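Note that this is a trimmed complex: some chains were dropped, and none of the rest were shifted.
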């Protein structure tokens, strides 16, 4: 139902220990964000993309679709940074400018560089995020959260939320079909009343689900340890060594290209 | 020969994730029939229903309604959804308004009819479905049998020519099941074709004029109930059992050594035939 | 009252129309700051600002849970509900999509402290399952959407009721201003991270707020309206 969730369970790296995947993604991510170094950014993007497409075997078309997802936000923001407005009296050193009344609309070299750096950093960072979410199932992420010693209550809420996302998505789809087949959503006015009805109906069903879930949990004798997760796999030493090599490599590059 | 109400011409449907739900379906539905659609979970029943109602479009092939090919422009879609009504299986998702009255009104109101006419139609279907007393109740307070009746009323109020019911007796106890089937009996007419999906072969056998067996996105068999249920290979392939009336009747013929090609279509008829058969065999008694 | 409602509907239809016209492609998510967008210093800063709210929220939930164990499942399911609402992609007539965010609804129903926890979880899943937003930027996004938005919405709702505004108006203002608050905080976060060469933070804020306002203001109005209809229906139950 949710594509990313499906890939997380069926990709070719699903049996790699989550700690390794998280470490791999975060090492690159942190280096990218902290150094804001373009060569590290490009290297990160290439390595992550290769890992996603060739190691995890996520279809290239899907990966490209995902990469385009934040483009609207990114382009809007980059444009906002690139284009500046200032009173004509100010001292700027523009690459390009037009005058409107007593205002300058201009682009400066510094702005342009800032925007391009930002673009590189963002693309590199989201490739790390995509590697993580496309190869690591929520089950494994819950395990990681547990190892990070986050409060049990938080983990339990995360786990229940995850499970019921799918139950409610199913229900939402059913309600949506029923409404459409009786000619809902045909024009603006219908649209907004139909959406409101759908939300309310879903809300009522959610509270029913919550009650049923509570009974089911109690009948199996417990409220604690709802999400104690067993990871049936061991950490691979050579891959950990590989991640260490990456750290050293990235450190070297960031010092050399400073 | 009557011209069919709906035809599917080599229709396939493939979901976004690549699953083929229906594969090259050829189907013709005649007006005024009572049709039982039988198929396992995942056979493609829901997909077929959504296609008939215009919620989804075929990936391949086309559908005609009263001889006209559907082209899926806005007006046609609206018309199709009015003419083909679906009562979904789960009444909890079918009922989404805050009161029974508003829920029944949802469809006709969306047709853009004058409010007076809408109210009149709602009144009428409430009478037919015996839901008047529930008028102001919120749907989630109703019993499951009542919910089913209200769902049927909501679709009836749009006066569809083809009415589709997805497992109308699922989750109902025998008493309410019978009530619903009686209701469907009164709602059926020469101008109103009905398709009902069910897992219950006994129900299909007794109720339907025609049975369609859907399996893995393909139509295995279509025809009169006693014909379809005689095809052992079809039953085996789709994991179905023979309706007990047929099975017992066949055993009875086998035991008594009588041959006959007519089948009883109802339980009562079967008992009649059994009586006659046995008294013929044992005239002394 | 009847007249007011008609006016509100007219405004909403106009708002929706312009919103769909301007923005035919994903916009509600435009306010999720994506992974890698914020410099590390700011990412940490916003995390530090958000964490106390989450911890406080968890503590207050924990306290209530020990008295009413069923609250936990209720909140868990509510998280899923909020996520599903935010993922609600219903093709409208123009073929574009809208995503109600449900911040106002949640705040009015569950109160702002619980919402800061649920909201953060919803944002976490939006980045994990939908690739909207990010993990390092989760702190900043949670601050604007799970902390400021709900607190404003809740505050306005309470204030509106105290000032004897009608229920519908209070809910509308709460949901709309909650959304606007979120959008302004996000603009602040962006302009703090990327101040303009000339004019610094303030000039940058005008730019960001201006450009995102085109999509966010109509959206806030439509969300306000939707929340009113939803709350009105809910009261009937």
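Labels for the chains are A, B and C, by order of writing; each one numbers its residues from 1.
Methods note: a contact is a pair of C-beta atoms (placed from the backbone, for glycine too) under 8 Å apart; a residue touches a chain by one contact, two chains touch by 3 or more.
Just so you know, these numbers come straight off a predicted model, no measurement behind them.
One representative per chain kind is drawn in place, while the complete complex holds these chains as A x1, B x2, C x1.
The rule is simple: only the chains that are shown with their structure count from here on.
Identification of common neighbours of chain A and chain B yields C.
If you compare A-C with B-C, the chain pair joined by more contacting C-beta pairs is A-C.
Between chain B and chain C, the centres computed from C-alpha atoms are 44 Å apart.
Taking the mean of the C-alpha atoms as each chain's centre, chain A and chain C sit 18 Å apart.
In chain B, the residues touching two or more other chains are 98, 140. Within chain C, contacts with two or more other chains are made by residues 233, 237.
Against chain A, in their complex, chain C makes its touches with residues 9, 12-13, 16-17, 25-27, 29-30, 32, 34-37, 39-40, 43, 58, 61-62, 65, 69-70, 72-81, 83-85, 87-88, 90-93, 98, 100, 102, 105, 117-118, 121-122, 124-125, 127-132, 134-136, 190, 194, 196-199, 203-204, 207-208, 211-212, 222, 225-226, 229-230, 233-234, 237. The touching residues of chain A, when paired with chain B in their complex, are 6, 171, 174-175, 177-184, 186, 190, 197-198, 200-201, 204-205, 208. Residues of chain C touching chain B in their complex: 233, 236-237.
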